[in-house]
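Excluded from the complex is one protein chain; the other protein chains are retained at their positions.
Up next is chain A:
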Amino acid sequence: MKARTLFDKLWDSHVVEQLPDGTAILYIDRHLIHEVTSPQAFEGLRMAGRKIHNPEAMMAVIDHNVPTTDRSKPIEEDDSRQQIEALEHNVKEFGVPFIPLQSDKQGIIHVVGPEEGITLPGMTIVCGDSHTSTHGAFGALAFGIGTSEVEHVMATQTLLQKPAKNLKIEINGTLRPGMSAKDVVLAVIGHIGTAGGTGHVIEFTGSVIRNLDMAGRMTVCNMAIEGGARSGLIAPDEVTFEYIKGRPNAPQGADFDAAVGYWKSLASDEGAHYDKVITINVDNLEPMVTWGTSPEDVLPITGNIPDPALLKDESQRLRKQRMLDYMDLKIGTPIAGTKIDAVFIGSCTNSRLEDLRAAAHVLKGKKIANHVWALVVPGSGVIKKQAEAEGLDKIFIDAGFEWREAGCSMCLAMNPDRLKPGQRCASTSNRNFEDRQGPGGRTHLVSPAMAAAAAVKGELTDVREMI
């Protein structure tokens, strides 16, 4: 048989039917939903008198709109409340497994899915949300879809899809102390650009990926989408199986062993064809930080703000100049030392227990700068509890951070957590777009350890000087 990549295997094992024009009807194993992109899909079903094909392939949670402060009070913002109430109503009507807001398990959908063992290797997983790529860390084909497609999956358990191309990114070398998966993926995006993965699914391989824990692998796949890819993938291995074992919704006992047998067969075959291969060495990697308003505009913390005048392409030059104006940065000055107003540790990129530990490690026994407003928003209620059991909450609170309830929060500022115009934030999230963290807000994407270091110094700074 022809040597196949991990992607090829996932694709082949889910094609229900091949249509004459090259489109496939692709079977979907898991459909995750949240309050923002699902209401019109439910409404569409209702209007057409259709049912959900398989509600038990689904999981719903509220994350984008929720306040991260006291949950016992009613939600003040009307449209947020209505979206939440609509989801509560819809899951009941259609019988969709649901984690309510009051549950300890509530959290960001891409954190909760893996945590509950709903995300498993060898699956196809979709969600009306671009960062669905996160689940690719388990060796599942996972990608974001639009509202019409959400409805399509609900009604048919399939999607109409054309296969993507294969891009392999092999990451080798040894990460030095202070460096994390976030620095690796920011460097990758800086290297390939925000359109570098367009039309492709990226499979991440190499010794660095093998040595990452699941939290780190999820961080990498989460941001594959920022490199323009449809999805990220990592072949499942012992680290994956160890993570899954015993999770509430994962196969148990003999079933688990049988599953592992199959999952081991998913890794790309020797000699499989990739449309493109990129190799990156991280021996000299330094902590990374973005300076612009696109994730590809990234620098090592030891670097200086680049000069757009050096760019050949005129429209690029204008675009980068506009970014510098928006970010209020000066050409040629070191990025380290840039004063910040806020720090956000959270989002489906970096809100897992390992991320909180890394930040707490830097903060232990220190205080944040007086002028800094700092938030920690755990990715789920489960993580919050675990962190509290380890005493991490105390470290954060003693340092001057606010310790919040789980949700998307200031990753996209759909809830009340947002920057004021002109405020500058060191953030562990995934998008530094204009206005993303609040109208007029300025975002620098960094790792959890770098965010903690920035909070202490009150400016962007090299975390290696603090550990």
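Quick notes
Methods note: contacts are C-beta pairs under 8 Å (C-beta built on N, C-alpha and C of every residue); 3 or more make two chains touch, one makes a residue touch a chain; residues count from 1.
Keep in mind that, in the parts below, contacts and distances are computed from a predicted model.
Per its UniProt record, the hidden chain corresponds to "3-isopropylmalate dehydratase small subunit" from the list "3-isopropylmalate dehydratase small subunit", "Cytochrome c-type biogenesis protein CcsB", "tRNA N6-adenosine threonylcarbamoyltransferase" or "Multicomponent Na+:H+ antiporter subunit A". Of the options A:Leu6, A:Ala250 or A:Ala413, the residue whose C-beta touches the omitted chain is A:Ala250. Interface note: of A:Arg50, A:Lys162, A:Lys245 or A:Lys339, the residue touching the hidden chain in the full complex is A:Arg50. For the chain left out of this panel, the touching residue among A:Gln83, A:Thr134 or A:Asn166 is A:Gln83. Hidden from this view is one chain, which touches chain A at 16-17, 21, 25, 27, 29-30, 39-40, 43-44, 47-48, 50, 53-54, 56-59, 79, 82-83, 86, 97-99, 103, 105, 116, 118, 120, 122-123, 146-148, 151-152, 155-158, 160, 248-251, 255-256, 258-259, 262.
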